[in-house]
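Excluded from the complex is one protein chain; the other protein chains are retained at their positions.
Chain naming follows the written order as A and B, and within any one chain the residues start at number 1.
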Amino acid sequence: MNNQTPVQNSMKAGTWKKSSCKMCIHSCNTIVHVTDDGVINKIEGDPDSPSNMGRLCPKGNAAIMRHYDPSRFKTPLKRTNPEKGPGIDPMWEPISWEEAMETTIRELKKSVDEDPRKLLPSIADFQKLYLWAWPLVVGNSNYFSTAGSFCGGGYHPMNGFIHSAFAAANDVNYCNYWINNGSGDGFSSHLHTAAQAFHVANARVDRNMRVVCIEPRLSIGGAKAEEWIPIKPASDRHFALGMCHALIDEGLCDYETLKKDTNAPYLVGDDGYFVRNGDGKIYVWDGKDNKAKSYDDKTIGEFSLEGSYEVNGKKCKPAFQRFKDILKECTPEQMSEITTVPAATIRRIAREFSKAAQIGSTITIEDRTLPLRPAGYNYYRGAHAHKYSTQSNHAFKLVNMLVGSIDVPGGHVGATLDDQKIDNGHVAEGDSGQLLGTPHQLGPHPGFSFPPDNMDLMSYFPLGVHPGHLNVEVWKNPEKYNLEFKPDVMLICHSNPIWSLPGNRGDWFDIMRSMRFIVSIDIIPNDTNIFADIILPGHDALESWNMTMIEPPQTEGMCLRQPMTEPLYDTRSEEDIFNDISEGLGLLEVWNSVLNIVNGFEENSNLKLELDKKHGDKEIARRKGLNWNGKDLDWYIEHGHSVTPRRPDKWYKPWDGLRLLFYIEDIVRERDNLKQAMEKAKVPIRDEWHWEDYQPLPTPMLEPVLRDNGEYDLYAITFKDIQLNFGESLSNPWIKDIVYRDPVHTALQLNKKTAAEKGLKEGDLVLVESKYGKIYGRLGLTEGIHPETIGVSNSLSRMMAQNSGVPYGGGHFNDMLPSDLENTDACSAQCESVCRVKLTKLDHIPDELKGEGSLYAYSDRKAMQ
Amino acid sequence: MTSYGMVFDVKRCIGCNACTVACKQENSLPDGVFFTRTLSAESGSYPNVSRTYLPTICNHCEDAPCEKVCPSGATYTRDDGIVMVDAKKCIGCGSCAVACPYDMRTQIEETQVKGGLFGDGQLTPFEEQGYSRFECGTFTKCDFCSERVDAGKQPACVATCPTDARIFGDLDDPDSKVSRLIRDRMGRQPLPEKNTRPKVFYIE
Partner (left out) sequence: MFDVSLKNVLRLGYAGRTFKSGYRFQNYWDTPMATAFFCGETGAGLFILSMLLNFMPGIILGLLITGVGKTFFHLTHMGVPSKSWRAILRPDRSWISRGLWGIIFFVGFGSLHVLDQIFGVVPDQLAKPVYLLAIAGAMMVVVYQGFAMSHSTAISFWNTGLMPVSSMLYGFLAGSSLVMALNALGFDVADAGQFAMVITGQKILMVAVLMTVLSLLHNAKHGAKGAHQSYLLLTKDFLSKPFLIGVMGIGIIIPLAILLFAPVNFITTMTVTGTMLVGFYLYRILVFKAGVLDPILSPADIFKR
């Protein structure tokens, strides 16, 4: 239309290259525009990707501002100020890579040579999961982070048990009744947000999919839902159990599926173990012949789900009956008292859910006739991240299982983390026709050890995810936990534990200060690396190679990341850094062997890394691409990815012919194994271990946080939204520009009526105190929150001005959380994410919030701008 | 004739403001400058509460009040209905800004441009290549990404919208998606009482 030079960035002279996003842990496909002058000036979603279809979330749209962030680490740095702490300038001094690596290797070696356990690693780049395995090289299994335990301690092992997968999602292809319990799936968070939001919006508009959100705070999903059901925090399991009660009580279950595709009919003895015959095969009760038979007996006329029997002199009941017995104490009326959700609502949702599940209906997909169950109960951190997380996770899965909704079209389906190879399946046969439960989705358990080999006590959690939060408990009480080593070096890689760990910040600072040496591989300053002695600056996601796919709910394949420009600064890839460290420690061959195992290169001689060579990010990316579909790097550079929709045979009932774990016997077995091991080793704390947390079926036990907490009359919850998902976002000027204008993220959210009862007003300054810690903040009143709840956006939990761009709030929500055993699920190692608090009105601005750098001053400026 | 307009599907919008950031990215907007924003509005009382997300953008009004009050002739309407500002002609009087019922005019201030997105007085290479389009002191606004549109692409905010809540197209074409959506789902214009004849429609 005109011949003027374009002013819009995507229209300027330049080239588009394909890559993938790294603004959260997932990997949406992108196209990146680089001008002829070499400036990255526009990033869009790749329109050819069946995953995000050209879409990106706000964070993905803001990646350029991370790349050009002036506070990026530009060279290796050495601390010159021995004093460490938040807000204390480390007085970085630029040094050469030679000096930085030499120091790093020397200091690591000093400790590791003495005792490999003296290293505390915190390696958490989700898009390079193989780096997590590096500590194995030195025989170390410590873990100083929350990745896993905060969000998915109980979640991932349970997905492993139920789906043999890492994550799970409702099947948006067919779902018509979508329950979101404490989760943002499809709206604001979790798996491939932008991609899933697209599919969910289509389902809602095109198919009138009904969405029901059960959560204390009206989230984005709640706002879009047909029905928002406010619930008291940490009582979600009780809601689910109430639903289970109603489903069974009113005969609304998919009994055919329960009998045929689950272990619900398997007979369970009073000891919690299945009753087996001499061949080790599990008995079921044939209701027709009225006798016990092996589960695979062809003559079984009727799998009994209920009743009480005696087999070989052992009293037993079908697993289903065991659950029914538990549910006697879970009537909707009883559950209503705990959840504050009216009993009638619990019943109605159960009926609606069962009806929407269309029990008995089938669908034919690619010549396979599958059950069609267009109703799914989805949930995530808000619902399960509590003391009895294993039981909570199990309860939510059972709601689905009762109506036959697990892994079927329209239901609640397991999503694998990364299949590595297009032909890799993720399910295996377990004992007696059951699906093999695979709770260790992030790698094998390090095994029991006493004295413990891990400061986070992972040895005592055979079914758990590393409980990084317990590091502080053990560090403070080394005698109690028989810790025979004292960690003194830390290796951090793209991880910010000091921001993400629950518990008192002061204690965590003390741990950091007690380290003899800390090295951090990172891109920008954060709460943790401000304690480092050496900074090793990494390439950012627009300067490096990678090949990955992380728990996509709808798709599979590999996503390429490639450098868009030369590195802006004197940075290196993580691979180069770890190769050099390994070599410096004389362990390069071990590292290559570890890489071969964790990347699945082991089985293919063409892909196997040469043990004596160093392999960079590009080479590992190339081999991972080859491993997936045999395509070399040039193919990936052209196509950007090999993403396709999940193939129905892997997505739907990949375990066809096996039985789902309605009852999880492994939990009982692992409990007893641990008990024995602890007994044998005479672990002093064995008697105070919370053995009751190990339950093969969920019970209505009350979380400690739900029990009487005296003067603490409110529940505090924290939340993120789509602008703040996953890692740090608030140093990004574009994200700041939208977040600090959103009323949800600029004030503590309190119910209007509650505020009125307490004589509090909009804008009042308050102190929020739990038994463990406190924060200060300004109140924002809303109708969209449970009256007993105060909602604290993650945007408010910024304590330090270590990065001048990040406005600080009045403390950190996580300070108010416990980080003790009392509030840790002894089964999954999940920590509690909710706390009881009280509010006090302040008549003065607390020191924490004084100054122009506070986020309240900042957001007020934005609001007036 | 072509008459470009936009439909906002309020049922789809999740208020993520990816649109807002995509716009900043595409148009090199300084801190605090928006050509589009998605607002939220809470209504009802506990527990029957809802929150609605409302994308907003320049409505490219047929009777554009900003164009009428512009004393310098900087604001004009293209043949395809896109309301444009010629930054070379704008004097920065702000008449357009107080005339726009939708608060969609914004001034490019020298302090914003010179201060840089990171507020340290340094411009990133991204800003260096972007800010030359602006005349400091002038009032600017969304132009539906006219350069992208001329090249057959969707405006940046539309292209990135994760939920397809923004639909762009020709209002004069009765078969276009925008026309069909407005017809089928009773599209409504914002603040019709202001008599500006907006070319933006909301559906639910």
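Observations, loosely collected:
The rule is simple: contacts are C-beta pairs under 8 Å (C-beta built on N, C-alpha and C of every residue); 3 or more make two chains touch, one makes a residue touch a chain.
Keep in mind that what you see is a predicted model, and the values were worked out from it rather than measured.
Within the full complex, the residue among B:78, B:153 or B:188 touching the omitted chain is B:188. For the chain left out of this panel, the touching residue among B:89, B:153 or B:180 is B:89.
By the touch rule set out above, chain A reaches the unshown chain at residues 738, 741-743, 746, 762-763, 860, 862-865. Within the complete assembly, residues 10, 17, 32, 37-41, 43-44, 50, 52, 54, 56, 65, 68-74, 89-95, 97-103, 105, 107, 109, 135-139, 188, 190-191, 193-196, 202, 204 of chain B touch the chain that is not shown.
The rule we apply is simple: only the chains that are shown with their structure count from here on.
Distance between chain A and chain B, defined via averaged C-alpha coordinates, is recorded as 37 Å.
Within the complex formed with chain B, the residues of chain A that make contact are 1, 6-12, 35, 37, 39-45, 47, 52, 54-58, 60-62, 64-65, 68-71, 187-188, 193-195, 197-198, 200-202, 204-205, 218, 220, 222-224, 228-230, 721-723, 733-735, 737-738, 741-744, 751-753, 782-785, 787, 804-805, 862, 865. Interface of chain B with chain A (complex): residues 9, 11-12, 14-18, 20-22, 24-28, 31-32, 34, 37, 40, 42, 44-47, 49-53, 117-120, 122, 124-126, 128-130, 132-133, 145-148, 150-151, 153, 156, 159-165.
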